[in-house]
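All protein chains but one are shown at their positions in the complex.
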Amino acid sequence: MKLVEIKYVDKKPKLKNPVFIEGLPGIGNVGKLAVEHLIDSMKAKKFAELYSKDFPPQVFINPDGTIKLVNNEFFYWKAKKRSQRDIVFLTGDYQGLSSQGQYELAESILDVVQGLGVKQMFTLGGYGLGREIKEPKVLFATTDVNLVKTMKKYGAVFKKNEPGGGIIGASGLLLGLGKLRGMVGTCFMGETPGYLVDPKSAKAVLKVLTKAVNVEIDLSRLEEKAKEIEYIAQQLNEMETMVKEKPDDIRYIG
Amino acid sequence: MKLVEIKYVDKKPKLKNPVFIEGLPGIGNVGKLAVEHLIDSMKAKKFAELYSKDFPPQVFINPDGTIKLVNNEFFYWKAKKRSQRDIVFLTGDYQGLSSQGQYELAESILDVVQGLGVKQMFTLGGYGLGREIKEPKVLFATTDVNLVKTMKKYGAVFKKNEPGGGIIGASGLLLGLGKLRGMVGTCFMGETPGYLVDPKSAKAVLKVLTKAVNVEIDLSRLEEKAKEIEYIAQQLNEMETMVKEKPDDIRYIG
Amino acid sequence: MKLVEIKYVDKKPKLKNPVFIEGLPGIGNVGKLAVEHLIDSMKAKKFAELYSKDFPPQVFINPDGTIKLVNNEFFYWKAKKRSQRDIVFLTGDYQGLSSQGQYELAESILDVVQGLGVKQMFTLGGYGLGREIKEPKVLFATTDVNLVKTMKKYGAVFKKNEPGGGIIGASGLLLGLGKLRGMVGTCFMGETPGYLVDPKSAKAVLKVLTKAVNVEIDLSRLEEKAKEIEYIAQQLNEMETMVKEKPDDIRYIG
Partner (left out) sequence: MKLVEIKYVDKKPKLKNPVFIEGLPGIGNVGKLAVEHLIDSMKAKKFAELYSKDFPPQVFINPDGTIKLVNNEFFYWKAKKRSQRDIVFLTGDYQGLSSQGQYELAESILDVVQGLGVKQMFTLGGYGLGREIKEPKVLFATTDVNLVKTMKKYGAVFKKNEPGGGIIGASGLLLGLGKLRGMVGTCFMGETPGYLVDPKSAKAVLKVLTKAVNVEIDLSRLEEKAKEIEYIAQQLNEMETMVKEKPDDIRYIG
């Protein structure tokens, strides 16, 4: 087994000038939530699975009792209107565990999508602020200075020196290694507290992304999920407040 | 030396449609205890040793003063009755230390057993609950939805969403990578507190497994070991209780 | 992608008996600050970028919103006078993350500079003392006992058994692996507290180095930076003192 294995579960799709959209697990799971919502809503079709020795040695158990080796999965969707473009999606269970594996995985993913004709990509992720956010903004960074104006038009925000540490992981690496191959791309990062999975931030990212790729999708399910998470966050806050208000009692715990 | 080296210590056995049973060290050492008990009881014959750079750089010292490089070992057993099948066993000192090594090791193990004609496997492990258990159940997961009913018939239990994290390590990976090769398999996981080696859980696993492979073995030695461990666990509990009841004294220890 | 990739962004320069100067991130960022100051002051020209899977999987975001995959960069400068030599510079965002990667990177860097005719090098770094320093000295170590006298003449200091742990990272490895290839070299280590980036130490290193390579550069910008850092350090010290003087209040923070 090579470090990365691509297994086609359907024949390789023939696509016209497709755009690539990536969303893997990360802070607030923003990118993964967003891409999974797109795949479901747009009924995208899975055509390949990616297995890697740089993923954990782990199988998940499906609700029917069968197992599934952890992987990443590729989907495609064919444009319905003239104003749209074919899309390749990537989501999955994990990013690579090691730095070197991250590079190998990004290169393999780029090989697959370049083989399908992809020249432009969007990578999705979260930008963890470590505090509650009323209305998450969507930050961006791009391979090409000419794209900056366009992305602002779609509602994405550019804040100088943010994120200060740049973009770490697949969303950054796909852009960076893609740029070396002459591909253009943009990373959308939804602001998120980063404590819990964050469908609200995913929704904000999708509002921008859907303008960029000219598709319309129903975001109500993400809104519902966001309300559930908000409720959980509230419960957790209340518990924390209770504990803080009784500092004397805590001393007896230690 | 390659990452994984197979050393045949006997000629490669000729087996008819053999089933493969794996039990390596893991939580509660359930799988290893179970397979070692089978190998001893059934007088299975060792035919190969597996060495790997992904094992620790370590030799064990035998009771006679000689050393043994840490490894995994393959055994086989030939069916005695028409209703039985030949069996290949794997047990050993360690699982791979790294994720990538785990994948390499699983692939090498599958290469060996496929070369012997194996198409079906059972992998054995523990499911750590972090609490005492009166009667450990045996959970399972399988490559094939058609096997679910059969496994329930043998006494294994399916609990939706359990284990929540799936199966980590060799027992999961052999199923997952085997499935990609078209092999079928089932993982039996004995519930275990996970604090100590757990012969009681191993016995529970063997009760199910022996039905699945149609062999009869004496489990009394595992019962004895289970009693010894129960006694040790009780002693540890009492010590802990004593310490908890005298919290003031503890302050003098630090 | 190989572990290390060299991408020429300009044609390979033709140099006469060039000397190589390295300064990568490290303690007090002394080496990187020094080489970056040289590159800017001397208007050295970038000719190659080095990418590596042993760097973090990360892109930085430029002030204009575009991304930059983390890398190391090579520059060259052509001698202006007879008494000078052509120079190749290396600086960058990171050193390798792993030990093995550090060796691979050093070998690749040596391949590049040997290909340009380099036979002599200077590697720059910091020597962390963990305490404030009025006037940082510049220690050195060299591949060749004949160079010891010369380096002392330039103002570098040799203290027996210092640094006690030798030189760790690229600055040491380039010398060590270069020596095995028959190259000569010297490492200059500026004394530094090591808490913050240290332009004062970088300035001290440059005072010595510029004598060694016979160039004159304006160090006033480094002096300004040093004053800024000194101010920050002072503020931090005062905050620490305040905290120490009110130990009772601290209890209310936790």
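Think of it as A, B and C in the order they're written, each chain with its own count starting at 1.
Note that contacts are C-beta pairs under 8 Å (C-beta built on N, C-alpha and C of every residue); 3 or more make two chains touch, one makes a residue touch a chain.
Because the structure is a prediction, the values reported are computed rather than measured.
Participant: Need the list of shown chains touched by the one chain that isn't shown.
Facilitator: When the full complex is considered, the omitted chain touches B, C.
Participant: So which of C:Met42, C:Ile168, C:Ile217 or C:Ala233 would be touching the chain we can't see?
Facilitator: Looking across C:Met42, C:Ile168, C:Ile217 or C:Ala233, the contact with the absent chain belongs to C:Ile168.
Participant: Tell me which of B:Leu97, B:Val145 or B:Ile232 is the one touching the absent chain.
Facilitator: Among B:Leu97, B:Val145 or B:Ile232, only B:Leu97 touches the chain that is not shown.
Participant: Of C:Lys78, C:Lys119, C:Lys179 or C:Lys207, which sits in contact with the chain we cannot see?
Facilitator: Answer from the full complex: C:Lys179 touches the omitted chain.
Participant: Which of these touches the unseen chain: B:Leu3, B:Leu129 or B:Leu180?
Facilitator: Only one of B:Leu3, B:Leu129 or B:Leu180 touches the chain omitted from view, namely B:Leu3.
Participant: Taking the full complex into account, what residues of subunit B touch the chain not shown?
Facilitator: Missing-chain contacts on subunit B: residues 1, 3, 7, 51, 53-61, 63-70, 97, 101.
Participant: Given the full complex, what residues of subunit C touch the hidden partner chain?
Facilitator: 96, 99-100, 102-104, 106-107, 140-145, 148, 151, 158, 160-163, 165-170, 172-173, 175-177, 179-180, 187
We adopt the following convention: only the chains that are shown with their structure count from here on.
Participant: Touch graph of the chains shown: is it line, ring, star, complete or other?
Facilitator: Drawn as a graph, the chains make an open path, so a line.
Participant: Based on mean C-alpha positions, which chain is nearest the centroid of every protein C-alpha shown?
Facilitator: Taking the mean of C-alpha atoms per chain, the most central one is A.
Participant: Listing for subunit A: what residues touch at least two other chains?
Facilitator: As it turns out, subunit A has no residue touching two or more other chains.
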